[in-house]
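Note that one protein chain is taken out, while the other chains of the complex remain in position.
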Amino acid sequence: MRIPISALIGLVLTCIFLFVAIFAQWIAPYPITDVSGGQWEGPSAQFWLGTDTIGRDILSRLIYGAQITIFVALASSVLAFSLGAFLGFLAAVKGGWIDQVLSRLVDLVMAVPSLIVALVVLSVLPLNLTVLILVMGVLDSTRVFRLSRAVAVDITVMDFVEAARLRGEKGSWIIFREILPNALSPLVAEFGLRFIFAVLFISTLSFLGLGVQPPLADWGGMVKENKDGLIYGKSAALLPAAAIAALAISVNLVADWILTRTSSLKGGRGG
Amino acid sequence: MHPILKLLVQRIALGLLLLLAVSAVIFLGVEALPGDTAQAILGQQATPEALANLRERMGLNEPPLTRYFQWLGGILTGDLGTALSNGADIAQSIGQRLGNTLFLAGCAAAISVPLAILLGLIAARHAGKWPDKVISGITLTTISLPEFVAAYFVIFIFTQLIPIFQPVAMVFPGMSFWAKLNAIALPVIVLVLVVLAHMMRMTRAAILNVMQSAYIETAELKGLSPMTVIWKHALPNAIAPVVSVVMLNMAYLVVGVVVVEVVFGYNALGQYLVDHVTKRDLPVVQAVGLIFAAVYIFLNMLADIIGILANPRLRHPK
Partner (left out) sequence: MADPLLQIKGLVIEATSYPPGEAPKQVTLVHGVNLTLERGRVLGLIGESGAGKSTIGLSAMAYGRGGVRLTGGTIHLNGREIRLADAKALRALRGREVTYVSQSAAAGFNPAKQITEQVIESSLSHGLMTKPEAEARAVALFRKLGLPNPETIGKRYPHQVSGGQLQRCMTAMALCPRPDLVIFDEPTTALDVTTQIDVLAAIKEAIRDTKVAALYITHDLAVVAQVADDIMVLRHGRMVELGETGQIIHRPTQDYTRALVSVRSLEHVEKAPAPPILQVQNLTARYRGTTFDVLKNVSVDLPVGQTLAVVGESGSGKSTLARAITGLLPPSAGRIVFAGRQLSADLAGRTKDDLREIQMIYQMADTAMNPRQTVGTIIGRPLEFYFGLKGEARDKRVQELLDQIEMGKGFAGRYPAELSGGQKQRVCIARALAANPRLIICDEVTSALDPLVADGILKLLLNLQAEAGVAYLFITHDLATVRAIADKIAVMFKGAVVRYGQKTDVLTPPFDDYTDLLLSSVPEMEQGWLEQVIAHRKMESAGN
């Protein structure tokens, strides 16, 4: 199997981000809330990437920010995925009123942009990580629902599924042995895209002041904290912004590669 | 009735139904969440008497359904109620801000739509060759940027590296049109950047899809020139998907506007919304949320309607 260079870069970067996120406590030179320097100091031997608006080490906050950003995004995309894929498969295999009710409900949620729904809901709910993960996960599960339902419907009408039904196989065999193995690769690629979406979503909410609350900070929150420095030529806000972009691009490269692989498998041999 | 008319009526009815359902969710669904408007206004220290008093005054003791219909009736007659935070009339506050938002979004659309279609055409024309690869690579990058990240990079570039613009976008009544345009240059650049990538990628896909049809081969085998093939055979079939792509991205633009307005302190609907979410001012959030939802639903409906109108099978039934 050949991995194109772009996907390889994406894969390596994604792994580095994951590593940093998991071992943040051991890697970060300073604790997350430690005010150890002056305001917006430039890079130095002491602070490799300088200090932020109240003098905290930017590198340390970036490393902890990776942990929070990736944790929240991962948790909400896992939630979106389990919920969406389960209900999507259910709707596809059962059909009938279950399918109708679920599909119309999803239509309704998707009729309004997720950010607007999130803003409306967050104006009432308390702002903590659990609520954020739940809100983002549920909102995003609608997209996973649509995709997994469509994929499963495509597979359900195949003759080999009919053959299994004619053999007398139970629902669990049909879902787990006939449908799921064939639905896996589009779903894996979709997981990458959902994860990116969650990263962008939580960053945006934090930037608007409605996501992760201080003194904790994810990357979006760090952009917010340091944005005023920009007009004085202090580029501290650009570092977390670049981190968001780098993570999203890396995962995108991997997902893109998985997607093309899936379509070429589906399309059979070329030429 | 002509079948196409029937489809259009159905689609419009569906849009209205969806809007109604969304309004119910925004009002009743939010009511059902834990949280108390009276408490939100008076804060944690409020006495029980004051709370009861306020609830009575705001009609919060009435059944939710009754209040929903009152709210809905108000909206239909242009009465959006008053803000909890400062008692201002919501309809009035929204009025000019909506104008500002539409101005910003309109300018971004006016630049991004032709540009996206042009780039999409170029990429599709050279599919798989270097112009396509360059365009696709750049757009894959910009797709990965959230609006505010793109915004700060743009700010940094145009206020620090090449200082030609202001980092804030102040507009006020009485400003000349050109002054306004100059003021919103940066937010427009950001919006264009973000929307362009999506729109261009989808345009490219839509055109490629048409170009791979068997009837394009038929046209080529007639010895027609490439321009004639594109102009007479591809275009009539590509218009519908491309217009549909444009509409969908306009809907996307509507959301992008919210964040960009906050970044640039642009006094318009998006910033107004975010402001009042932070203040937990539910009536404002509900009203503005409904407006954004309505625009989004309307644009999606428009995309479908154009798709229906452009379909020859529907236009010329058997």
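The chains carry the letters A and B, assigned in the order they are written, with residues numbered from 1 in each.
We take it that a residue touches a chain if its C-beta (ideal position, glycine included) is under 8 Å from a C-beta of that chain, and two chains touch if they have at least 3 such contacts.
Being a predicted model, the structure only gives us computed values, none of them experimental.
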item	value
Contact partner of the left-out chain, one of B:L76, B:L161 or B:L221	B:L221
Absent-chain contact - pick from B:P64, B:P236 or B:G265	B:P236
Chain B, residues in touch with the chain not shown (by the definition above)	213-215, 217-225, 228, 232-233, 236-237, 312-313, 316, 318
Interface with the unshown chain - residue positions in chain A	1-2, 158-160, 162-163, 165-169, 177-178, 181-182, 261, 264-265, 268-271
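Rule of thumb we're sticking to: only the chains that are shown with their structure count from here on.
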item	value
For chain A paired with chain B, centre-to-centre distance based on mean C-alpha positions, whole Å	22
Chain A to chain B touching residues, read off their complex	107-108, 111-113, 115-117, 119-125, 196, 200, 203-204, 207-210, 220, 223, 227, 230-231, 233, 235, 237-238, 241, 244-245, 248-249, 252-253, 256
Touch list for chain B against partner chain A, complex	18, 21-22, 25-26, 30, 33-35, 140-141, 143-149, 152-153, 155-156, 159-160, 167, 251-252, 254-255, 258-259, 262-263, 273-274, 276-278, 280-282, 285-286, 289, 292-293, 296-297, 300
